[in-house]
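As you look at this complex, bear in mind that one protein chain is not there, while each of the others sits in place.
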């Protein structure tokens, strides 16, 4: 049946190259199998752009993910990079291990809000705490896309009042958590904000430490809010023409462009509204308490603060603190990892 | 070999009774098997005092814990209450289930900083988020007592600079997390502060919602800080008289008493120092942002803010939002849980 | 078709006469294109004509844009297992069309979307080309909906080609869309347009496959196993549900939510006699179930392989602290994430010995819709009676596919809440009560539930004696573990007993379980009719095995254990548990392609092994 071929999607324009002399196309991955209009695809595009523009050496990149629609994305960019699609919620530990083995690599992880906020929140907490050098992107759609639209712990994104069992729970603010726990680069953006997302990604590529980027990324198929009049559930029950539960309509990408310091309203595919507030140009992201205030104040107005929320440029990262030799542990020759016989003799003598 | 007998430790004084006409002794549990001087024992005593003084009906209390020295404590108080010592880090889910089954009970959970902050932090996050009615006590000693003194994610408590693999990680502030995530009652105290801890516990008994109480509780046996000159590790390597690794000395309880608004310095058994800052009498614990500021400012001075840090008295709790019938689900009669035959007939007809 | 089976189909050519009520249809589309209504209408129309059918969906593990096959089997004898070969292909998906066509046996039929030009591929098939885009343009003015409406057109075409009464199609459509007049009207128009097109263009061709009215489905229902199990849970008095989404399990708790909200909630006050919580993961889901069961509720969760793996540590606690818990495992293809949308019976062995230490669990093995319903009730009763975790081992084929069934029987047996101390028993036992004491010699102790009349005790997963006190004594540990082993013996008499269909004089036996049942039944007929091999059959419905399993093996020379996994997992349990002297009689028939097992594969395997 379906087979994801490793062949790249042809690049739109030709022959423009970056500082490594590479074309944009070399940063692409396999063809996406996500729904048309899914925010995740837009994020994939920005990752490709950012790596291309920053002249990232794809051979030095490790891609990671958990399980979910979002977690499939790493197959859709950087075909020249090794990737590890792990199990649900466990990407942080797998990425940590890989970086322990080879600290010279650049880690780029993609997770979902369910993958990170539900089953994976324990590993998320400890990843943030360690400040491991990694770009950790949450493709945040407030639902479980791949299992067909259940609410995730960040549910509420742009949605109206919802009924049912879990929906009254407050959303987890992954930015506030990341900051609280020790991540040294915390940002939020929107999948449709090309300019902002690209610049955040480029800044993250330049930062050493945990870059936690929460990207609001609409799921066009499962915005299953009973309170939303254009939702999937509504269509299922009320739509006079559709009447089919397995139909996935094609959607156009949503895109926005708005000024620093301003607020914009985005109408989602399901008709709900999202309010984004971009941090002003004079916002100082190195003041943690101010960053907390920003998050709380915008949240209390029902808005999402976007931009680089917090950054601590010089914070020591986990790998540095471990103080390993310069050669990646993965490639140490035997004589550096097997002590000489004299050492065993010494140990044996002590035990005699 | 060892057997924990259910017989109670005899109560010190006799015949004084509470509003239920019960003596303090009836609130006791089995004899503790924790080390002499362990902060956890002092907390056990305060729980007994608080339940006695509040006239709690022990038959309506459910005790929960995970695994650790701390998690053994529920065996040492309220023998008349059912208790469930679960597995490491999973107390939140077990307690949630039990309260779903019987919402008329009072849940009282005891965990450790390892049990909560390491393996259990995922369930902790979601417990806080749900605001389940429970008194959730972390007996916080900054280490794994039961497995002999490894650092826990709250390590740093009163300790000096430490070397080694994990020690450079910042501690998790469970109060800040609980608040951020939605717990409606967040407090911190010290096991040796009888007065404050007792009054916090009594307030918690009166509150409906998640009461997260982080109680700093020194481990007298494993304060294994290499940087601390009176530590266990130091003794092991340097002490001229001891020279025995399995010896556990007896310690006296540490106790403190200091005024609201003031700061006190506590010398721990290992010689390290702890600075406690009690919230002032005019501190307003209903202002979340102020509470965040308090935590951050005291932390940046190397102090621990103690007292009720945050409270949201009217926040809806999880069980209320589930809107179940008044009778506990556990005790519903068959005719309320098995729909009549007509319902099955109706369902069958729809499928024909 | 690119997937249906591992081995190639025998190249048997179709004779020129009609095949009536005995063929398979495969509709190849792209998922997310909304073909479900069309496929269900087709299925239901045939069902309404009294002809036995089954419908199986082979869908990809994504949301939209990848190939999907919906296969319908029509069989007058009532065989509803998967048929390996496709007789009638509806090719709507450009991506797989070529491969799908190439895999057909000669003489088979292809209905395809005209632009695919499939008739050029082979000359030994019957092709019907339909210009769906042209037809849809006429019937559907809203361009956005055309992709969707195309599907109903193939139903219309099929009604003509297969002689399905158009009226039954319309009736089936209105069962689906009756409450949505606009959708109904649009789809009916499309249906009729398809039928009309076929009448006009294909009237002169002899159509080899036909549906003819019978009376073999009267009174029956069409349902999927997850819905059946959900109903079972509701009627079993389930009060607490904690779950985490995972394919192919999610529709069980999701169906349960709908049923419970409709029938177990006061429609005015919204007050519910249940609590359903979407947990943060499977560990939390089982933790909640155990907490709730411990506190006296009837609690369950539903998951699939990866979730079961995560539950391993708590499963051991349930076993050792003797806490009831009901877990549905809707098995899918492993190892690891595997093929989430394919079926298997491959969690059997690891679940039977789930968790570290000496643990042994009770597994129930439903094979039909009725058993998905009934065994939900059995699971709660057994779990409370035995005070342990009970797994209901369903699978994707049962759980998510559409099956015919007799209507379910209303359960009249009172709920068995097990040995829970009531006032009288509390008084009777008095101070001699011990939470883990074998009062009755069956290994099952008396349980005290919080807030009930019994005394309090402290539940723990660490060492304890009969009085539930903490103990590290070797004697206490051994006697407790021996009692647990005895309780497991007791379970053998309480679990659903095997069902035997023995044929006098048969030397060959077959042991099977769960969804393999239907293919086994059909294979037995094939073996009897074409290989003159009469077989007896024991369908195992639970683990641990009642004694009758050993008896059955003893009474046959050779016994084939048929199952859907690579590692012969049920056979392994037989090897572990049955008389060593009988082991040489046991043989294995395995199927593990992710597609439901089919009769032909079983027959071939047994015939081959009988020869060797």
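Note that the chains take the letters A, B and C in the order they are written out, and that residue 1 is the start of every chain.
Note that a contact is a pair of C-beta atoms (placed from the backbone, for glycine too) under 8 Å apart; a residue touches a chain by one contact, two chains touch by 3 or more.
A quick note: this is a predicted structure, and the numbers were derived from the prediction, not measured.
Shown chains touched by the hidden chain across the complete assembly: A, B, C.
The omitted chain makes contact with just one of the residues B:24, B:67, B:125 or B:179: B:67. Shown as candidates are C:39, C:359, C:387 or C:536; the residue that touches the absent chain is C:359.
For the chain left out of this panel, the touching residue among C:165, C:567 or C:604 is C:567. Considering the whole complex, the residue from C:153, C:279 or C:321 that touches the absent chain is C:321. Only one residue in the set B:146, B:204 or B:348 touches the chain that does not appear here, and it is B:146. Which of C:423, C:440 or C:475 touches the hidden chain is settled by the complete complex: it is C:475.
Residue-level contact of subunit B with the missing chain is found at 1-2, 33-36, 67, 69, 72, 87-89, 118-119, 121, 144-148, 150-151, 153, 164-166, 221, 238-249.
The omitted chain makes contact with subunit C at the following residues, 2-6, 60-61, 305-306, 308-310, 312-313, 315-317, 319-321, 333-342, 344, 346-347, 349-351, 353-360, 460-463, 472-475, 477-478, 481-482, 485, 565-567, 569, 572, 575-576, 580-581, 583-584, 586, 592-595.
Contact between subunit A and the absent chain runs through residues 1-6, 58-60, 62-63, 74-75, 79-87, 90, 92-102, 104-105, 122-123, 125-126, 322-326, 328-332, 334, 336-339, 341, 343-345, 347-348, 351-352.
As a convention for this text, only the chains that are shown with their structure count from here on.
Rounded to a whole number, the gap between the C-alpha centres of subunit A and subunit B is 34 angstrom.
Subunit B and subunit C have Cα centroids lying 44 Å from one another.
Counting partner chains per residue, subunit B has residues 122-123, 125-126, 322 touching two or more of them.
Across the assembly, subunit C contributes 277, 280-281 as residues in contact with two or more other chains.
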